[in-house]
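Mind looking over this structure? Questions follow.
One chain of protein is taken out of this complex; the other chains stay put.
Chain IDs A and B follow the sequence of writing; residue 1 opens each chain.
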Amino acid sequence: MIPIRENAGRPTPFAVRLGRWGGFALTHAVLIAGAMFMLLPFVWMLVTSIRPQAEVFESIFGLLPSRFAGPENYGYALSKAPLLRFMLNGVIVCAGILAVQLLVAIPCAYALAKLRFPGRTAMFVLVLLGLCIPIQVPALPLYIGLAHLGLLNTYFSMMLPFFLSVFAIFLFRQFFRGFPDEIIHAARLDGVSEFEIVWRIVVPSAGPAIAAFAVFSVVAHWNDLYWPLIVISETRLAPPALGMMYFNDSESGANYGALTAGATILTAPLVLTFLLARRRFIQGITMTGLK
Amino acid sequence: MAQAATMASPAAPPRRTPGRRQAIIESLAGMGFAFPAFLLLCLTILVPLGVLVWLSFTSYELGAIDLNYVGLDNFRKAMADPVFRRSLTTTFVYVAIVLPGSVIGGLLIALLIHRRRRSRGLYEVIYFLPVTSTLIAMATVWMFLLHPRLGPISGALRAMGFGEVAFLSEPSLVLPTLAVIGIWQLVGFNMILFLAGLSAVPRELYEAAAVDGCHNPIDRFLTVTWPLLGPTVMFVVVTTSITAFKAFDTIAVMTRGGPMGASEVLLYTVYLEGFQYFHIGYAAALTLIFLAFILIFAVTQALTLDRRVHYG
Partner (left out) sequence: MSFIRRLTAAAALTGLIAGPAAAQTTLDVLYAFPSFARFHEPVAAEFMKKHPDIKIQFRAPAPSYDEGHQTMLRQAMTNQLPDVYYSGYHLLAELVRTLVKRGQIVDLGPMLAAEGEAFRKANYADRIQALGKVDGKLYGMAFNASTPIMYYNVDLVKKAGGNPDKMPDTWNGVVGLAKKIKAQGADVNGMAYDIHGWPDDWLWRALILQAGGKMLNDAGTAVAFGGETGLNALKLSRRFVTEGGMQPIDWDQSRQQFAAGKIGIYFASPANARQITDLVGSKFAFRTTTFPVDNKEKGGLPTGGNAALITSKDPAKQKAAWQFLKFVTSPEAQKIVVEMTGYLPTNIKATEKAYLGGFYEANPNFRAPVLQVERSLPWEGYPGGNAVRIWRSQRDIVTAVMRGEATPEAGLERMVKETNAMMK
């Protein structure tokens, strides 16, 4: 017998409504405080990118510059360093990395989540090990290996260490574990091969996870600097983060206007990617009647 | 309700289907699917690690033509090295601040914006922005914001009656400051992961709980949300702690280990030894010790949380 609360159906008393309003106000107060903390650096970045150099360190609260130096800073940033070329390189490298990451990680994650095979635990431990290893660790041996193969200074060399994304394997494995077994068994009984099960049945339901991972992957590798700096010696292949260095180095100091203008130009695509993936992400969630 | 029960325990092992043939197909498929990942793992992680292990037994310096074998000398040296021990402590303190800060922060924000309809999108973008930031530019920005004389944060402190604070130049303050910046970078990331996890909690459960007498949000959270978020929480905690352990970029760009080594974390020490002083053999040994620590840390966490999530 499901117990029925006595108040069910009566209009909500004033105290409860006040409580709800208080909750609303408190929630947004917290969110807005947090948002200000998140946004503060970006506000300064944008404000500085439109200020002339001489006013860069004026108080952040006197927001309007005496002279709108936006075109000057952005123009300088675009002309002094081939930012558009760098962004193109960023797109190529991130797309290549993401494609291979998905192709490799999804089957592996499915296998770890759903299939029994020899070496499964060992593989999972190895995956966990991979998660712990930052790029600095294999950097030198990988560099020497690539040098011997004559593959340095190529897009491939920039992408290679990142083809295996243990984060993706881990993420998708967690996700696939929640996938109902009944559907898989039904498909097997229908004679569908494991390969098709993965790509035709399981993957489409993983849309949100794939979207989320895509965002993470792109964001992580768009801003990569350490590894590309080691393997790339030509500017025409350089990634976006290298572009920032044209406006800031320890020898002559930073051209703050150009630096922030350049940073804004380079960050914009990332924000756009997130905006696009976010809608797909939400779409995926509201669609899941399957859950 | 039965379906919810299945949802609630996603870790239940796949039911053993009858037939040896099926089992063989599963094994083959499993190995085949995992093979490309395994291959890449060998090439990009295991082989370089092997090379590193070999190097750690030598006294190789970058650019030298020859190298000598020194056995376990490098490891002995590391254990006795005060700089290494100090960076070990520094790293642990950093993780101790960043881990709870960014996990709880991410969870809190995710919970707060999960139900909003109109403002949710806006908040998501705002909180995710730091994750997209490019470090070289952000380093400059933060250094200005934290400037003891010119920066707005000091300005606010002064307006409230406190004196100037040199956030990045005081040895006792630099690590917490860097940790706060670390939290700033990670909260949005964790928030997204928690939002994904929260979206997997079926609404019917909340309704059922409400009917069962659970009215205020805290009760709802403890009874329904928290248990179902188990796997997500575990994932977030493990990845965040590993990320925090691997901290390098902000330190390298903003403080370069200073002042007086107060912000020198493990990976930065390794970088200095290997790429600044060129003691590749020694740096390799340090890297292996670092890996050992992080593995123990991560695996312990994974196992403890895994047990608690599925049996606790």
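In the analysis below, a residue touches a chain if its C-beta (ideal position, glycine included) is under 8 Å from a C-beta of that chain, and two chains touch if they have at least 3 such contacts.
Treat the numbers as computed from the prediction; the structure is a model and nothing was measured.
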TODO: Spell out, residue by residue, where the missing chain touches chain A.
DONE: 52-57, 80-81, 143-144, 147-148, 150, 152, 229-230, 232-235, 237-238, 242, 245-256
- [ ] Determine and list the chain B residues touching the chain excluded from the picture.
- [x] 61-65, 140, 143-144, 147-150, 166, 168-169, 255-261, 272, 275-278
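Definition applied: only the chains that are shown with their structure count from here on.
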Task: Between chain A and chain B, centroid-to-centroid distance (C-alpha), Å - done: 14
Task: Residues of chain A defined as touching chain B within the complex - done: 2-3, 5, 23, 27-28, 30-31, 34-35, 37-42, 44-45, 48, 57, 59-61, 103-105, 107-108, 110-112, 114-120, 123, 125-134, 136-138, 140-142, 145, 160-161, 163-164, 167, 169-171, 174, 177-178, 180-181, 184-185, 188, 194-195, 198, 208-209, 212, 215-216, 219, 222-223, 225-226, 240-241, 244-245, 248, 254, 256, 259-260, 262-263, 266-267, 270-271, 274-275, 278, 281-282, 285, 288, 291
- [ ] Quick one: which bits of chain B touch chain A in the complex? Just the residue numbers, please.
- [x] 6-7, 10-11, 14-15, 17, 22-23, 25-34, 36-38, 40-41, 44-49, 51-52, 105, 108-109, 112-113, 119, 121, 123-138, 140-142, 144-145, 150, 152, 155, 184, 187-189, 192-193, 196, 199-200, 202, 211-213, 217, 231-232, 235, 238-239, 242, 245-246, 248-249, 267, 270-271, 274, 280, 287, 291, 294-295, 298-299, 302
